[in-house]
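A protein chain is absent from this complex, but the other protein chains hold their places.
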Amino acid sequence: MKSGLKRSNAPIFWSLFGAGGMLSALFGPVLVFITGIAVPLGLLLPAGTMSYPKMLAFAQNFIGKGFIFAVIALFLWFAAHRIYHSLHEIGIHPGLLAKLLCYGSAFAATLISAYVLLGLGF
Amino acid sequence: MSDTKKIIEIEVLRYQPESDTEPHLEVYKVPFSDDMSVLQGVQYIKDNFDGSLTFRWSCRMAICGSCGMMINGIPKLSCETFLRDYYPNRVRVEAMAHFPIEKDLVVDLSGFIGKLESIQPYIIPREARSLEQGEYIQSPEQFNAYIQFTSCINCTLCYAACPQFGLNPDFIGPAAIALLHRYNMDSRDGAAEQRMELVASEEGVFNCSAVGYCSEVCPKHVDPANAVNINKTNAAKDYFLRFLSPKGGSK
Amino acid sequence: MSKRRPYVRSMDGWWKKNPFFVEYMIHESTALFVAAYAFVLLVGLIRLGQGEAAWNGWLEAMKSPLSLVFHLAFLVAIAYHTYSWFVIMPKTLPPIIVGGKRVGPAAITGGGLLAAVVASIAMLALVWRIAL
Partner (left out) sequence: MRAAIAVAEADPSLKVALISKVYPMRSHTVAAEGGAAGVKKPTDSLEYHFHDTVGGGDWLCEQDVVEYFVSQAPVELTQLEHWGCPWSRTADGHVNVRAFGGMKIERTWFAADKSGFHILHTLFQTSMKYPSIKRFDEHFCVDLLAEDGRCQGAVVIEMGTGEFTMIEARSVIIATGGAGRVFRESTLGGIVTGDGMAMAYRHGVALRDMEFVQYHPTCMPVTGLLFTEACRGEGGYLVNKDGYRYLQDYGLGPLQDKPKNKYMELGPRDRLSQAFFFEQQKGRTIQHPTLGAVVHLDLRHLGEAYLHERLPLIYEMAETFMGLDPAKDPIPVRPAVHYTMGGIRVDGRCAASLKGLYAAGECASVGIHGANRLGSNSLTELLVFGKVAGVEAARNAKSSSAGNSASLLKQAQAVEQRVMSLKTKPGGSEKISVLRKEMVQSMEEGCGIFRVEKTMRATCEKLSELRERFKNINIEDKTSVWNTDWLTAIELDYQLDVAQTMAHSAINRKESRGAHQRLDGFEQRDDVNFLKHSEAYYVAGGIPRIAYGDVKITKSQPAARVYGAAGEKADQERKGSHV
């Protein structure tokens, strides 16, 4: 048995990656459709679906808040993890910089969205 | 056997460490019949054209695991891959990817063997039992939990398939982790915790990015990707549990 | 002195060498689209926090043709992500035994895709209800 094995810290990132991957697989397409296509074009959904009062109410609701937070943060953690690995795979050997850029931006986005959501009150 | 033999072109990646600086391709024209495997084609070249052509083989029946090669870029056992499936096109044969080439089609497997040794691939009994007490009893469910992972023939095709191993040769890799999982899942064994240290280490399962090609090429349907990925979950659980456990912290 | 001289091949461009790897890289790259979309949402959230005018500005921006084209691309890419995610899923789960038989990979992938469809419809229905 080899001794002096270093324990990997990957589980944290990997768990976030997995959760984000699952969430985006389940809800990603439909969300893009709603926010990016249906609402702007006024298709399918009633007019005013994403009007300010409605969205504010949604973001102030406990569950809505959680959902928005989860989507933004986890999507980004998922993406950060994958992109970081892909850089490694295509031979751009990611130094600390790439790591900071990928996970750092996910981390920043997490903080920002948490800040905004908390600011919106309950 | 018919008299008018068909001729197939076999292109072989040659590397002679004592005279070549790098590998190069050479083409041979080999007469073949429909029941001839790629291995037999290569043997024909050795027997008739160039005795210095070097490759591993033994059983010819896809069980000893020695004859893995890249055949048209895909890792396969050459003894169960048939020339007729390539004819009339040329077939290209190279040493297994991701391993250092020793000579021609022979690669250096010492790293892999070291990994096999490192996973403690033997029963560390959960409960001692003497020979007089007879065999351990295993229910069909207990048996089915690990049997799939016992069929690995150590052919290392999965390593030739795994880009993460190619990028990081220290990665313990699919087959060794599948074997580790085999012992962890065996109801007679009680050493899963001991093996966790390796699973969770920097050489461990988190090198895998679920490419999944390892399972795709595995000739024995071991599904090593499954073993690797189940152990990611196990390692993650273990990781968080360590924070929660009263002893606290990881080693 | 040993005459061994093992030759190590380069990994450059490995992912171009096999259709399986090309597919892998494509499905990995969907992450870029997921990230981009998450940023769009993040901006929206920030605008929401800045008040009604800002929010309406964001809604307007979402109507620009460029945005629509981008979102169509997001849709395709993320839908592909959904598909590939569930294709790999059987390899990542411990065996699921139902009635003494192991559930096959096709069933798991199918189940996952079905779950995504159900989730999408539920989402739409939910949004519809809130909107009315």
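Should a chain be cited, it is by its letter among A, B and C, assigned in written order, with residues numbered from 1 in that chain.
As a convention for this text, contacts are C-beta pairs under 8 Å (C-beta built on N, C-alpha and C of every residue); 3 or more make two chains touch, one makes a residue touch a chain.
Not measured: the values here are computed from a predicted model.
Chemist: What are the shown chains in contact with the chain that isn't displayed?
Modeler: Counted over the whole complex, the chain not pictured touches B, C.
Chemist: Among B:5, B:129 or B:237, which residue is in contact with the omitted chain in the full complex?
Modeler: Going through B:5, B:129 or B:237 one by one, B:129 is the residue touching the chain not shown.
Chemist: Can you name the residues of chain B that touch the chain not displayed here?
Modeler: 1-2, 16-19, 33-35, 46-48, 50-52, 54-66, 80, 102-104, 106, 108-109, 113, 116-117, 120-123, 125, 129, 131, 134-140, 142-143, 146-147, 150-151, 153-154, 179, 183, 186, 188-189
Chemist: Against the chain that's been left off, what residues of chain C make contact? List them.
Modeler: 2-5
The criterion applied here is as follows: only the chains that are shown with their structure count from here on.
Chemist: Centroid from C-alpha atoms only, then distance chain A to chain B, rounded to Å. What do you get?
Modeler: One centre to the other, that is 37 Å.
Chemist: For chain A and chain C, let me know how many angstrom lie between their CA-based centres, rounded off.
Modeler: Between these chains, centre-to-centre, one finds 11 Å.
Chemist: Counting only residues that touch at least 2 other chains, which ones in chain A make the list?
Modeler: Residues 85, 89 of chain A touch two or more partner chains.
Chemist: On chain B, where are the residues touching two or more other chains?
Modeler: 163, 167, 209, 232
Chemist: Please give the residue numbers of chain A that touch chain C in the complex, ascending.
Modeler: 20-22, 24-37, 39-41, 44-46, 48-50, 52, 54-56, 58-59, 68, 71-72, 75-76, 78-80, 82-83, 85-86, 89-91, 109, 112-113, 116-117, 119-120
Chemist: Mind listing the chain B positions that touch chain C in their complex?
Modeler: 15, 17-18, 22-23, 73-74, 97-98, 100-102, 108, 141, 144-145, 163, 166-167, 209-213, 215-216, 223, 225-226, 229-230, 232-233
Chemist: In their complex, what parts of chain C are in touch with chain A?
Modeler: 11-12, 15, 25, 28-29, 31-32, 34-35, 37-42, 44-46, 48-49, 52, 55-56, 59, 62-63, 67-68, 70-72, 74-75, 78-79, 81-82, 85-86, 112, 115-116, 119-120, 123-124, 127-128, 130-132
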